[in-house]
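Right, I'll just put the structure down here and ask away after.
As you look at this complex, bear in mind that one protein chain is not there, while each of the others sits in place.
Chain nomenclature is as follows: A, B and C, assigned in order of appearance, with residue numbering initiated at 1 for each chain independently.
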Amino acid sequence: MPTKVIALTGNQAAAEAMRQINFDVAAVYPISPQTELMGFFAEYVANGEVNTDMVAVEGEHSAMAACIGAAAAGARVITASAGPGIAYMVENLYIASGMRLPIVLIDVNRALSAPLSIHCDHGDSMLTRDSSWISLFSENAQEAYHNLIMSVKIAEKAMFPVIVNYDGYIVSHSIENVEILDDETVRNFVGPSDIHRIPYPLLDVSKPVTYGATAQPDYYTECKYQQHVDFLKVYDIVKEVSQEFEAISGKYYGFIEEYMTDDAEYIGISMGSSFGTLKDAVNALRSQGRKVGAIKIRLYRPFPVKDLATALENAKGVVVFDRADSFDGIGGPLFKDVAAAIFHNKNRPYLHNFIYGLGGREINEEEFIRALDRLERLEKGVETRENLVEYLQARA
Amino acid sequence: MYELKKWFEIPIGSIVPETGSSMMNNTGSWRMLRPVLNTEKCTNCLICWIFCPDDSIPVNKEQRFETDFYYCKGCGICAVECPYDALEMVPEMEIKLKELE
Amino acid sequence: MAKKVTIQVLADLAQEREEKYNSHNPLAPGHRMCIGCGIPPIVNEVLLAIDKPVVVSTATGCLEVTTGVYPYTAWNTPWIHVNFQSAAATIGGVEAAYKVLKKKGLIDEDIAFVAFGGDGGTYDIGFQSLSAAVERGHDFLYVCYNNEGYQNTGYQKSSATPIGVYTKTTPVGKEKIGKQEPRKDLTMIMAAHSIPYVAQASPHIYRDLTRKVKKAMTFKGPKFINTLQPCTLSWRFSPEDTMRLAKLAVETRYWPVYEVINGKYWKVNIKPKRPKPIEEYIAAQPRWKHVLKYPEIVERIQKEVDDKWNHLLALEEASKILAEKEGIDYEALFANPEDNKES
Partner (left out) sequence: MTTLTDKATKEIRWHGRGGQGTVTAAKMLASAAIIRGKYGQAMPEFGLERSGTPVKVSTRISDNPINTRAPVDKPEIVIITDPSIMFTIRDIIVSGIDENTVFIVNTNFPPEKVRQILGISNNELWIVDASKIALEEFGKNIPNTAVLGAVAKSTGLVDLDALEQEISEAFEASSKLRALLEQNLKALRRGYEEVYKA
């Protein structure tokens, strides 16, 4: 498998994947920290390195509408946004998945206003968690690159749109080593563009179809149940595509990534760029002989219920790190997902939730260590808590 | 009225992969007035056809045929717009009652 | 049978229908549009005038909720509806896909793209999407069926609703007599985008409307046609009068039918010799006729109508002078596309 390692930022790596995949249409509206990504890609378009028609729309709502039109037409389509842009898109996200269109959306994770923040957290992506979009989280530029290539195939096999997440600035603007596949390998992997990739292309004028009809109470339920059943098939499709991808890249991606969990009594769970730091925290504690481990959620939607339940079978305590708050008296979105996933485990671990990294607040090893300590002491009853959820980094 | 399909019988994405299937719907049931055509007066100018909101007037290049009462909602635009007064709106019920006898 | 006087334009349309849709209109019957609705004639007149396959996008509204009622569709042509504000953005996406796939040789057919929206989805919530789509230069025709209010939700005001009209959100009360503000002139605004072709039309003058559509399709790039669509339900006149009102609107100069090329050259297509007073048009509409009790409001409406009319005539004169300066044959600019074919 011919590859080369080069230094790229997350945005550069994503732009490179977009170039190699050679999407037919990219309808985009700039917003930090995604702007740079589109700038890089626009260069490829300007230099004729891709056949993509880049539609510079007037806003994210229209961006997704144009993507829906182009995808329904039969084209291979991508867009990208962040934070408030994702929020503006939400109405159309539900329409895209309801119409079962294989669109790819890059979410360069950014906090939601107010107060306005251009920096990273997962609040924007959490707006999409119930939209029946497949959602992949990337820890670094390498994973962003790999996830993007896989996302095209996943979307077209599942006939559901896919969101590829990577953290704003932390990943999007930092240089790292990235192993790049050669163009031919990538293009063979995703396969050629063709309107008949989808069952009902609008542009097949010999077979006119109607997209976006109005369903009355007598049919809406059936439409949604079909969507529900098909979305559960996504697990197998993601697994299948990951295996195919391993064949060309040598790298296999599971729904979750486990780190030192085999004998771990206390486990921390996080998504995105903070996982590396969390692993270092685990190393530090392991060196003191503490039995701790860490888990990264890579496939966020559909949620890896079974894998997580198994991975947490023998843990005494679990702390979930949410990069977004739900303001609901329960805990962060990821915390609730994890709690639901392990609900039927025989010996359920003690659960705690920390909100961290909001609006770009940097997170370091010590803070994760403090969090794991707190978990252990809570579990042992040495300390007590008022709520299931606590802020890890708020100045007191 | 029609047999409702099951969830696994419908195409994905609530897409309708066919054309003009609304022709199943008997919108003639809305009709309270019926356009009665006087073929003596009709010159087949086709004006009624272009203004008919419900495509209920079968025509070809030369001729206008009898209104399709399965769809005609009885709006009366054809009667108003006919330059030759070839159409008269008659209460549907009078006709239905006659049919009853 | 009386002697045959088949009107040529219609015969041609009928012929095209025969060939294209084995005797069905682009919009099949069995849809749930109101009795006497003016929208289907507009859709059919527009689509029949285009002699190639058409992909249609539609904004949420009367046309959409009545023609695509799952699991049935009234459309005999590829059709997509995304939401209220996205008819233009959506067709833009389809057209972008078409350009690329055609270049790649994945599509052979020559396809036209049309978007339909009511005044709600065009003047108001969809305006940003429309303005941006034409600015981007997508090759499509946008047709607004303007019934001067949010009819699909039970008649609330839109920016196309004229002064003094009763709507659910501009009732006639002790303090306020219907809508306070004049209607927005979207056709002028679209002309200001300097796109290849902009026109205003009335479904009753089918000759004019179909000619305008044929004319529009001779241009590459964005085209916009604004058609008045008297709404029997909310304007509260009886169903058979829909086309009668569409006619009266032109005869009173309330809805001038004109066309604009490149936002530069203006032509008023129909100039009523003896225009009927606006009162006649107002009196025919229970939603509006209460203003006849208030001469000052009627005056204001008549003034708005006259001002617009004179403005249009001035623009027409100006563009003739401009054309002459540029050494362009003004009449040829607006020549009937059919004639061009023959010559």
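Note that a contact is a pair of C-beta atoms (placed from the backbone, for glycine too) under 8 Å apart; a residue touches a chain by one contact, two chains touch by 3 or more.
Because the structure is a prediction, the values reported are computed rather than measured.
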item: Option from C:Ile7, C:Cys34 or C:Ala246 whose C-beta touches the chain left out; value: C:Cys34
item: Absent-chain contact - pick from A:Thr3, A:Thr35 or A:Thr214; value: A:Thr214
item: Full-complex contact with the absent chain, from B:Leu4, B:Met24 or B:Met93; value: B:Met93
item: Among C:Val69, C:Ala97 or C:Ala112, the residue in touch with the chain that has been omitted; value: C:Val69
item: Contacting the left-out chain in the complete assembly, out of C:Gly105, C:Gly173 or C:Gly327; value: C:Gly173
item: Subunit B residues that touch the omitted chain in the full complex; value: 29-30, 32, 73, 92-93, 96-97, 100
item: For subunit C, residues in touch with the removed chain; value: 32-35, 37, 65-66, 69, 166, 171-173, 232-233, 239
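By definition in this document, only the chains that are shown with their structure count from here on.
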item: Topology of the chain contact graph, where touching chains are joined (line, ring, star, complete, other); value: complete
item: Chain whose averaged C-alpha position falls nearest the assembly-wide average; value: C
item: Identity of the chain that, by mean CA position, is farthest from subunit A; value: B
item: Of A-B and B-C, whichever chain pair has more C-beta contact pairs; value: B-C
item: Where subunit A and subunit C are represented by their mean Cα positions, the distance between them in whole Å; value: 44
item: Computed distance of Cα centres, subunit B from subunit A, in Å; value: 53
item: Inter-chain centre distance, subunit B versus subunit C - centres from mean C-alpha coordinates, in Å; value: 24
item: Of all residues in subunit B, the ones touching two or more other chains; value: 5, 10, 14, 16, 18-19
item: Contacts with two or more other chains, residues of subunit C listed in rising order; value: 68-73, 75-77
item: Complex contacts: residues of subunit C adjacent to subunit B; value: 1-7, 10-11, 13-15, 18, 23-25, 27-33, 35-41, 44-45, 67-77, 203-204, 206, 232, 238-244
item: Contacting residues of subunit A [partner subunit B, same complex]; value: 98-101, 159, 199-200, 207-211, 213, 215, 218-219, 221-223, 225-226, 229-230
item: Footprint of subunit C on subunit B - complex, ascending; value: 5, 10, 14, 16, 18-27, 30, 39-47, 49-56, 58-62, 68, 71, 73-77, 79-81, 84, 86, 89
